[in-house]
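Let me begin by presenting the structure, written as C-alpha cells, before commenting on it.
All protein chains but one are shown in place.
We call the chains A, B, C, D, E, F and G, going by the order they appear; numbering starts again at 1 in every chain.
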C-alpha cells in the first residue's frame, strides 16, 4: 500500500497507524499524528486502519519561535 | 404619509422624492439621496414614489477628514 | 566688637572663634568654619582670636544635589 | 641664505620677500604671507628684507570645512 | 504623484476641517499648492438653510470625498455611493474607524469595504494602520494607493514607526504610498517623504497651527524637500567625524 | 538671517569640501541658493603650480574663511589673520578642534581665540559644542553669531540634542544661531530650523549625497520649510486623536 | 503576570531558537528566571533518528507551543491541534505569518484562527501587529492575552511605536499584554514594561548576544526594573532644570 508520510510517498506493508510508527522506528513519546488533516488521538493509533493514498503527518517539537 | 428623513419622522403631503426636496426647500445642487439604504440617481427623483415608513437620507458635504 | 556671621552683622562680646560657636549655641559636630575666606581647622577654634569686621562663615550639611 | 618656507629649509639668493615670491614663481593673487609668525601686508612685501633662518609661511585657499 | 493613472504635480493632499474660518481655509489651500482636497459627507440639516460648503473650495481643486465617521464596511460603502452620486467622481478616501477615542482605522472592515468598492468601480484610497500585510491585501483588492497613518489622527506626533514605512516602501516599490494622519510639523512631512512616501495627506497640522497659510507653505516646501532628498540619495550615517578639508598643509 | 548687521536672504551656508569635481561643487552651490560659502586656509604647495581654488567659486558668493585644522587658539588666530590679509574680509568661521578622531571643538580654546579675534575687529562665527554656557560666553566675547554643532562633523546623524538647541534659542532669543555640522538629510535641516536656528551650515550632507545638486535643492527647501514652520507656530502634540470633521450628521 | 487565571512570578517568556548549543540554551533559560518557554512544531525527520529536543528543556518550565511557520489560519489550527495532542496543554502561542521576508503577522488570519481555537478550548496567546482595534477583536474572540510586536522579529530594534503600546495599555487596562518580538537589549525590555506591558517574550536578543546567560540575567532584571518603574509612577518630564537642593544658604 502507498501512503504519504510527511509529504513523502512510501510503500508500506502494514495496516494500522501504530504499526507505521513501529516500522518507521520513531520515538513514540511526545509526537503527534494527523491522518488526512485530522489529528488521531494516541489512544486510537492501534485501531486506526490505513488505506492506500492516506496522507499522514507526524510531528514533534523543535527549538524556535517565529519563521 | 409618514417618512423618516435623516432619521426624523415627518408627516408629509407629497408623493415623489422630488416633491420632498421641494417641500424641504433644500438646495438641489451637490446633494445625494438614499431611499431605504439605496442611492436614488438624481434623474430618478421625479419618478420615485414614496410610501409610508420610507427611510430617506439626504446628504451634502462638509469640511473635515476623519472622525 | 562687630563681626559678620554668615553674612549678618553681629555685635558680640567674645574673643575667640570657639566662644562664638558657644554664644551662637550651635551643634559643634560636623560643621566647618571659614574666617575671612580661609578655613579654620577645628583644632584651632580655641586659639583663633576674632577682631572687628571679621567675616565668619559657618556651614553644615543639607539634603540636595545641584542648584 | 637659508630660510624656512612652509616648513621646508631652502637655500635662496634673494633679499626681499617679494623676490622670494618671484623666485618661487607663485601666483600673487589671493595668497597671504607670514614672516616669523607675523602677517606681512602685501604692500610691505617689497620692503621686507629676509635674513638667515627666517620662517616664512605662504598660504592660499582650498575647499573644505572642518578637519 | 500618480493616482489611478492621473498625474498630480503636488504631493500634498489637504483637508478641510478645523479651520477658524472659510477664508483662512482658502488661503491655506492656496498656499499649500495642493491639487486635491478631501471632504466629508453628512446629512443635510433640515431645520436651517445650509450654505454649500463646496462653494468655499477653489474650483480647480480635485475633490476627494471621504467616508469619515463610518464604523462599518457597510456604512462606508453607502457613504461612498452617495458621494459618487453627488460629485460624479470615482475617487474615494476610504476610512472605516474602529474606535471613537483613538480614531484608529479598522483594517479588517476597511479591506472588506475596499473589495466591494473596487468592484463597483471606485478609485479607492484606503486609510489604514501601517501594516505591510494589510497593505498587500489592499493592493491585491485593487486599491489605487495605500494610505498608512504616521500617528493617531490629529495627534501631531509625526512618523511613529519609520521602520514600518521604510519596509512598506521597499517591499511594495510600485505602490503609490501616501502617508495619512499624524503629521505635526514640516520636518514630519519631510521624514515621511524621505522614507519613500509618494505623498502626504494632512489637515490638523495646518489648520491648527497659529498661522495656517504659513504652515501650508512650510508643508509644501517640506514635502518637496523630503522627496528630493529621497531621490538624491542621502550620505551614510557614521558615529565618527570625517574631515571635509584636506589634512595636509595646515600652518605650524 | 542677519550676521554683523548684514542681511542674508538665504539661511544656508555651504561648504566646499568632498565634492567629486569642481563642476559638481558649482552646480550644488548654484542649486543651494546659498549666499555664503566657507573655505579653508592651507600652505601653498611649492613643488607644483597650483590653480587657484577660488576661481571655481561663483564670484557672487560671500566667502567665509575658516580656521579648519587648527588645534590651538594661537594657530587659529594666525590662520585668521592670514585669511583676512588675503581676502580682505573680517568674516571668520572660527574652528579650534580638540581631537583628531572626532573633530569635536575645543570650546575653551575657541573662546580664547574668539576674545582675541573680536578685539582685532574680526566678525567671529564660532563653531562649538552645543553648550548654553559657552554660547553665552562667546556672545559676551563679542561673537557675531553662535554655531553649535548638531552632531559630529561629517556624521550625518542629524540633531542629536534637540533640547540643547531649544534651550539655547529660548535663553538667547536675540542671538544669531547657526547650526553647524552633523546634518545628514533634508529633515535634519528642517528640524534644526524648527528648533529656532537662524540658519544651517553644511557640507558633507550635500557633497557626499549621490546627487549633490538635487540634495542642495532639498536642503534649500527644507531650511525654508523649517523656518516657516517655526514662525507659523506648530499644533500641540497629543497622544490621542482629535476629529477633523463634525461628529454629527453621519448617516445611519 | 496572569495568563488564563494562572499566576506566573516571572514576566519573561523565553524562546528556544538560534542558540549555539543546547547547553548554552539551558544556561540562558536558567539565568532568565523564565517560567514559560515557547517551542515550535515540525515534521519528524524520517531519514534519521532524532533526539527529542524536549529533553533539553528544564522540566519545571511551562511549555508554550507555537504555530511558527504557518501562513494560513487553517495551517495554524492544524498545528495547534497537533501540539495539544502531543503535549496535553491548552496553552498556545498563535502565530500566522503574512510574509516570508518580514515575518510580519497576518492580523486577519490570526483573528480567524483565534476564533476557531478559542472555541476548541485553547488558551490562545496571539502574536500580532501592534493595532489597538485588532487587539480588541482578539480579546472579544476570547484570547487569554494580546501579544503585540515591538519591532520585526529578530530585528533587535526595540519598541518602534511606544504610542501604540501606551494607548493599548490605557484603552485595555484589564488585558494581559505581552510584548512579543523585536526587543534587542535590556533597556528595550524595560521600556516595554514602563509602557505598561505585563510581560515580554523574547528569543533572539538573548540567543544572539555574545553571552546569552549574561544577557538573560540582564533581561530578567530589566523586566523587573521596568515593571517597578511603571508601578512607582515616574517623575514628570520637563525641559528645564529643577534644583534638588535649597537655593538659600550658599556661602558668599
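Quick note on the criterion: a contact is a pair of C-beta atoms (placed from the backbone, for glycine too) under 8 Å apart; a residue touches a chain by one contact, two chains touch by 3 or more.
Every value quoted in this text rests on a predicted model; they were computed, and no experiment measured them.
Enquirer: Where does the absent chain touch, in terms of which shown chains it meets?
Expert: Spelled out, the missing chain touches these shown chains: A, C, E, F, G.
Enquirer: Which chain G residues touch the hidden chain?
Expert: Answer for chain G: residues 15-18, 40-43, 45, 68-70, 75, 78-79, 82, 101-104, 152-157, 184-187, 190-191, 194, 203-205, 207-212, 214-215, 217-222, 224-229, 231-252 touch the chain left out.
Enquirer: Considering the whole complex, not just the chains shown, which residues of chain C touch the missing one?
Expert: Here the touching residues of chain C are 5-8, 24-27, 29-34, 37, 39, 41-42, 57-67.
Enquirer: Provide the residue numbers of chain A that touch the chain removed from this figure.
Expert: Spelled out for chain A, the touching residues are 6-7, 34, 57, 59, 62-67.
Please note the rule applied: only the chains that are shown with their structure count from here on.
Enquirer: With centres defined as the mean of C-alpha atoms, identify the chain lying farthest from chain G.
Expert: D
Enquirer: Between chain C and chain D, how many degrees of rotation does a Cα superposition need? Round to steps of 5.
Expert: With C-alpha atoms aligned, the rotation comes to 180 degrees.
Enquirer: Can you compute the centre-to-centre distance for chain A and chain G, using the mean CA position of each chain? Integer Å is fine.
Expert: A distance of 32 Å separates the two centres.
Enquirer: In whole angstrom, what separates the CA-based centres of chain C and chain G?
Expert: 63
Enquirer: For chain G, jot down the residues that touch at least 2 other chains.
Expert: Within chain G, residues 163, 167 contact more than one other chain.
Enquirer: Taking each residue of chain A in turn, which ones touch at least two of the other chains?
Expert: none
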